[in-house]
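Have a look at this one.
Partial view: only certain chains, each at its native spot in the assembly.
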């Protein structure tokens, strides 16, 4: 009934967004009859803002205080599926690392980090949550260490000059830190199964173009399953991801990746846990639980799964 | 010839410097008239307000009191006392500047400008930028520029001050020739009494700062005037003496 | 002169002094013109020309602002930012002006160093930030350096441009008066370039607040820039706008202060 609406989709140039790169470049979007353009963007706050204002139809972003607050503020978005979560296996795609210098100085466990400087990419996001989880393994909280906000590239420098004893990291950066002898993995099992990101659409768009959203999700699911079932060994896949992320193929090989649930559904328990965490830290601007169900359109995902199964 | 072209009544001008809260009266109740087609020279001690009066006539400065009435079809042309060539234009472009503002065609402009460059002895430097000129050459550019678009009233502030006597003589004669043939009205500031007597119908003498007109002397010589002949005339020396006496009697800047 | 000063009528003296007074009045009024911006923003937001969820009207953020003032929270951030900006500013401005004088006066220095600075200038700060962190640590020192670098180039180029415009005659006067090279620097080139140096200082003032806002994203837990970033990360929109208003007010007052200083130091120029 509907003609083919254009969908502009916001992504970040990270390997976590690989399913979208594949769906676009391997023609899955075309196969399911959706007209998608991928546009690069920056953080979650911008994504939600662009979606809520209707300037852009769709995008993926990560969970965190920013997202919760914006939903509470009345952002008119619909969340339709997971985009990435942490695997229940090691090696982790996002290990908690200790600097080589600190290691050499005798820091071997999380407990040893008490009062030490720990790098966190920023407040209110997955990095903060992940570091808190890692510290928890040693019975510490973020308040027991000196939190320093630094993104990964700066972490390398801080590891080298002793500015940080430990810090959050992500692949393939973590691998490089090891290779250069700057740091080593300290905790890897702290975020098993944590929901990392989601796919969202502008609410009005979803309401008026349900079929297009379903088709989009179907193409996404196809690509996601391909990846999560050994797709990373495929030379072609690596090439596509390398192009979108500006990373060399060789670097993409032999590292761990985030995954997705088979049917693309979001583990709401993990989301609730993150919300509780940020509330405790005082990062949320509201009281009580945010009403995720009102924005989570799982019915579309169900239709998409049926569509994929049919093919 | 009896129509009034410029009428200045009670003209007073003062400068106020807010930083030092000092007031300088630059011209005080200046009164004079210039008839259409008349050539008037103003002489007066340094700092007495000659430039100020001329700038007010040219509309470049506001007045504090008094009135000015100028009757002419176009605004007066001014030759400035300071160096006033535009450094980013060649000599030719500087001279042609007023014409180019009016959108006169390049060919017409060039013809007119070349004529004036010839007249002022600058033809060799037509395409030079001003930083290649000597002081006197820059002054000649300003004179040529003021003549280029044929205004009815000419205001000239020591236009020949930096010129050697020979060049000055040539330009004086040219100016007189242009004045006579075109019937322009000229107000001409000079610090040379000789020059004033050579050029003017009337000489206005100003007192030291705050300047006011203390004498209005008619120059009785017939035109064309012969510079050498004129000096043989007793009236020349009488007038020279009179101006000197006026200037000396009021000068507060005398020493020794 | 004083002999005749008395002759101006009362009215004339009043008229004479009027422009300076009017000017002072206008200037004072004009300092408040940025309030127009707030008004415009308020109206646009109230009429929903811009999305209130993302751009709450100033009246809506005033409450947050007030609360941050009464809790003194804002002052810690302002203090941290001001300290970083002022140290970095001075660290960049002084070498910038000095090298600008050297390069402006000395053709050989200009030939050798000019292209080197021209090649260094466009090196992206954000790209070398990790390197700066490596050398200066994650503390305030690296923030000083980042600001200093930005300020340095603005003053280098503006001072150099100003010195090169020094009329030759002033240099000739100095030489003839027996000025040493150093005296020519500080007594001719410097004053003559002052208007341009102040252009550079003004630009540098604005830039340092822009830079510190970006630099406080890294390794800081205080400062208005940190505060803006942290608010944005958690989508605390009205807190973020409090930060933006504060930082632009800081920049505004710095530029204003520079103008007052310039008026004193460069009385011979137009203002």
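Structure notes:
By written order: A, B and C. Residues from 1 in each chain.
Throughout what follows, contacts are C-beta pairs under 8 Å (C-beta built on N, C-alpha and C of every residue); 3 or more make two chains touch, one makes a residue touch a chain.
On a predicted model such as this, the values are computed, not experimentally measured, just so you know.
Formula of protein chain copies in the complete complex, based on this structure file: A x1, B x2, C x2.
Here is the rule we go by: only the chains that are shown with their structure count from here on.
Per-chain Cα centroids separate subunit B from subunit C by 46 Å.
Subunit A and subunit C have Cα centroids lying 40 Å from one another.
Our note on geometry: subunit A versus subunit B, Cα centroid distance of 81 Å, whole angstroms. Taken residue by residue, subunit B touches two or more other chains at no position, since every residue touches fewer. Those residues of subunit A in touch with two or more other chains do not exist in this structure.
Across the complex, subunit B meets subunit C through its residues 12, 14, 16, 18-19, 23-25, 28, 64-65, 209-210.
For subunit C in complex with subunit A, the residues that touch the partner chain are 51, 53-54, 129-131, 133-135, 137-139, 217-221, 226, 229-230, 232-237. Across the complex, subunit A meets subunit C through its residues 43, 45, 48-49, 52-53, 64-67, 69-70, 73-75, 117, 122-125, 147-151, 153-154, 156-158, 160-161, 163-164, 278, 283-285.
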